[in-house]
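There's a structure below that I have some questions on.
The other protein chains are all here in position, but one chain of the complex has been omitted.
And then chain A:
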Amino acid sequence: MRRRLVVIGNGMAGARTVEEILARGGGDQFTITMFGDEPYGNYNRIMLSNLLAGVEEESGIFLNDLAWYAANGITLHSGRRIARIDKYAKRVYADDGTVTPYDKLIIATGSRAHVPPIPGISRPGRGFHQGVFAFRTLDDTRAMMRYTREHERAVVIGGGLLGLEAARGLQNHVSHVTLVHAAGHLMNAQLDPQAGEILRRGVERLGIEVVTGARTTEILGKHTVTGIKLADGRHIPCDVVVVAAGIRANVEVAEASGLEVERGVVVDDQMRCLDEPDIYAVGECVQHRGQTYGLVAPLWDQARVLADHITGRNPQAAYHGSRVATKLKVAGVDVAAMGLKEPEREDDETLVFSERKKGVYKSVIIRDGRLVGATLIGDVRKVAFLMQAFDRGLPLPEERLELMFDLGAPPAEVSAAELADDAQVCNCNGVSKGMITACVADGVKTVTGVVDQTRAGKGCGTCKGLVAQIVEWAAGGAIEEDPAASWYVPGVPMPKPELMRVIRERGLKSVSAVFATLAPGGEEDARSKMGLASLLKMMWDDEYVDERDARFINDRVHANIQRDGTFSVVPQMKGGVTTPAQLRRIADVADKYGVPMVKLTGGQRIDLLGVPKEKLPEIWADLDMPSGYAYGKSFRTVKTCVGSEFCRFGVGDSTALGIAIEERYQGVEGPGKMKLAVTGCPRNCAEAYVKDLGVVAIDGGKWEIYVGGAAGAHVRKGDLLATVGSADEVITLTGRFLQYYRENANWLERTYAFVPRVGIERLRRIVVDDSDGIAADLDAAMARAVAAYRDPWRERAAPVTPGQFRPSLPLIEQPRVPVRESVPAGTPGPVVPTAGSPEWEA
C-alpha cells in the first residue's frame, strides 16, 4: 500500500522536494497531497524581480502548472492554509476546517516579509496602509504593479538584495525611486563599506536616489501615502512605499503544533524535525545547525537529502549545510558576494582591487590557503570559479591574481546553477544546459561521459569549464572521478608519460600494437587512434609503422574535410611570401578545376575551397607546391611582417627568419596545432604576441621569443621565454620548445593551456637554462623529426591505399552497382552469416 505524504507549502522548496521524491520512484511509494497558501501552482519566486522590472512575463515564471500535479498524481490544494498539525493523530487541519491524515509530513512554509512596526505603516484591523507593499509573492508584485500605474514616486525601505531589486524594478513603473537604508552602506550584510560605496555609485548611476544611515520613523499620509519621515527629521515625499526589510521564517504552524522552533523549524541532518521520525521540514522555514537561509541554492541541497532519505534511496544521506553566494539581479550593476566580507583574523590573506571610476571592486579573503570570502562588483566574470573554490575548499592558484582576473586561462563566466535550462552552453554543437542535465539524470556521472554523449565542449572548447560545472551541479556533488581524465587517450588507461615509457620499453611502433598490448582486452578504440598515431609518429619518426586507418580523414588525404564532404587545399607559402609565378599557378589551377572559392586565409596563404576528394591528386600535381598542412594537428604556419627589408620601423628581418623557421619545422606533428609568427618590431604586425610561439625583433639585433600565446577560441598573450642575440638561437630554441611541447602536452592541448600548466619559469629553466640536462636530447629528437619530413602531397603519384581518393559522398562519380546484377547468397565457400546479426566474421 502506498503511504500518504502531505506537504505544507507549495513554494520553491516544497515543489522541488516533491520533484526529487518523484525522481527517486517516490510516486510508487506515496500518494502525495500538497497544501499551498497561494492560489497558484508553483512559480519561481526569484523571477518576481524580473517580472517587476518588466524583463519577464508572468507566464514565464511558473515552474509546475496544474497539469504537472495531475500528471504525477498529486492532489494540490492551492489557496488553502494549514493551521495546525496533530502529530499524535498524524493529521493536518486546514483553515477551512478540512482534516487530512498523513504517514509522512513535510513542512515547507518558507518565510514572509518582515515588516517593522513603523507608525502609520498599517491600519488597525485593515492591514497595510494603502500604498504600502511587501515584496514576497506574486500577489504582492501584481498589486504593486497595479498601484504604481497611478502613482509617481516610490520609496523602498531596505537596501539589501531584495530592496535593490525592488528599487530597480519600480523604476519600470514610476518616475522617481528613493532607496532608504538604515545601515551605513548598501548590502551591509554582504559587503564591506568600501564595496558598499562603489555599489551605491553604481545604483545612483541608474537614477535611483540612495539615502543611507536613514531610519524610517513614520509613514505619512492619512488616506493615501504622502511620504516618509526619517529619524533625523528629514521628510521624503512619495506615494508608494515598498518594505524590503528582511524576512522571517513561517514557523507559526510548527510552533503551535509542538515542534521545536527557534528562528526556524529545527531539523537534523536528515531534515527531520527534532524527535519526529515522520515530520520533515525544508527550505527557508528551516533552521539547520543554527543556520537559516534566504536563498534557493541551499534548499536544492536540502531537497535532495530529504528525498534520498524519505524514499529510502539513501537512508544515510545527510545535509551538512551550504556555503552560499549571493548575486544581485539588477541589470547594470553586477554584484556577487560569498563568505566573509572582511578579514577576521590577523593572518587572513586579503587581496583588494578597486577601480572606483569604473565601478569595479574585487576582494578575496584567504585563510590557510583556502578561499573564505569574496566580493565582486562591476566585473563578476570570476564568480563561477570563485564559487567553486569557496564551496569546495579547492586549492588556489599560486598566482593569487588569477582569483580576480583571467590571466589567459579560459574564462568561466556564468555559474551553472543560475543558467536557464534552455540556455545554449555549447555554441558550436548547440547543446543546452537542459540537455546536459538530462544526460546526467540518465545516469552519466562523469564529465567526459557527458561530453561524449552530448558533444558539448567538443567544438571550440571554450565552454568546457562551464560544461564541467554544469555536470557537477546537476550531479549534485555525486560526480564520479573520471579516471580517464588523466589518460592520454580514452582507450588506453595511461597518462602520457607512462604510456610513452611503456611504448618505448615494449617497442610498440604501430597503433594496432599499442591497442593489442596496452588496451583493456586488446580492444581498439576509434576515438583514440588519431592521438596514438600522432604520439607514435613523434616517438619513432621513420621507424613508425604507419597504419592508414589510424589516421583521421584529413591526414589520409592531406586536405581539410568540409561540411559537404569536399576538401580544402592550402599550399605552403612560407612566411606568407609568394611570387607572381606561384600566384599564376594557383590561378590556373583554380580556373581549370572550377574551384568554388579562392580565399586568403588568416594564416597568410591561399585556400582553394570545395575541392572533391578525387580531384586532390591532380590539383596537387598541377600546383606542384608542397602541402601547407592546414589540416593537421601539426606545425602550421609562420606569419611574418615585412620587417627591416622594407618597413621603416623594422629592426629585424622578420620575413627571412619566418621563412627559415617554417622551412625547418614544416609539417612536424604534435599534440595540437603549432602556429608561429615573426614580427619585425614590437608594433607586432604579425601578431607574434598571440601565437603558440612568437618572435619579436627588438632594437640592438635581438629577438624576444614568446610562447603560449593565442588568439583563437581563447585569447592569451604569450609569456616571454627568452631574449636572444641571433636568428640561429631563435631557430634552436624554437625547435627545443616545440619538442618539449610535443613530448609533454596532452592530446589536443594547445600551448595556451600547456604553458600556463607547466609554468613559464619551469619551461625557461628546462628549455633555455637546460636545468634538467635534456636540451641536447630535445634538439636531437627534433632533428630526427625534421629529417623524417616528407611532403605528403607526393602521394599523388600513387595512392597509398586502394580508393584513397575515392569520394565518400556525394557519390555522383561513383561506379554504380546495378541492383539487378545479383548473386545468390549461400554460394559454396566459407560463408557463415551470423544468425540475427548483420555481420560476417572471417
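The criterion applied here is as follows: contacts are C-beta pairs under 8 Å (C-beta built on N, C-alpha and C of every residue); 3 or more make two chains touch, one makes a residue touch a chain; residues count from 1.
Note that in this section contacts and distances are computed from a predicted model.
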One chain is missing here; what is its name in UniProt, given the choices "Dihydroorotate dehydrogenase B (NAD(+)), electron transfer subunit", "2-hydroxyglutaryl-CoA dehydratase", "ATPase BadF/BadG/BcrA/BcrD type domain-containing protein" or "Rieske (2Fe-2S) protein"? "Rieske (2Fe-2S) protein"
Quick one: say which of A:353, A:552 or A:649 touches the chain that got left out. A:552
Across A:57, A:564, A:645 or A:777, the one contacting the chain not displayed is A:564
Tell me which of A:278, A:525 or A:687 is the one touching the absent chain. A:525
Just one of A:86, A:268, A:452 or A:779 touches the chain that is missing; which is it? A:452
By the contact definition given up top, give the residues of chain A that touch the hidden chain. 429, 452-455, 458, 491, 512, 523-527, 529-530, 547-550, 552-553, 556, 561, 563-565, 801-803, 806-809, 811, 814, 816-819, 821-831, 833, 837-842
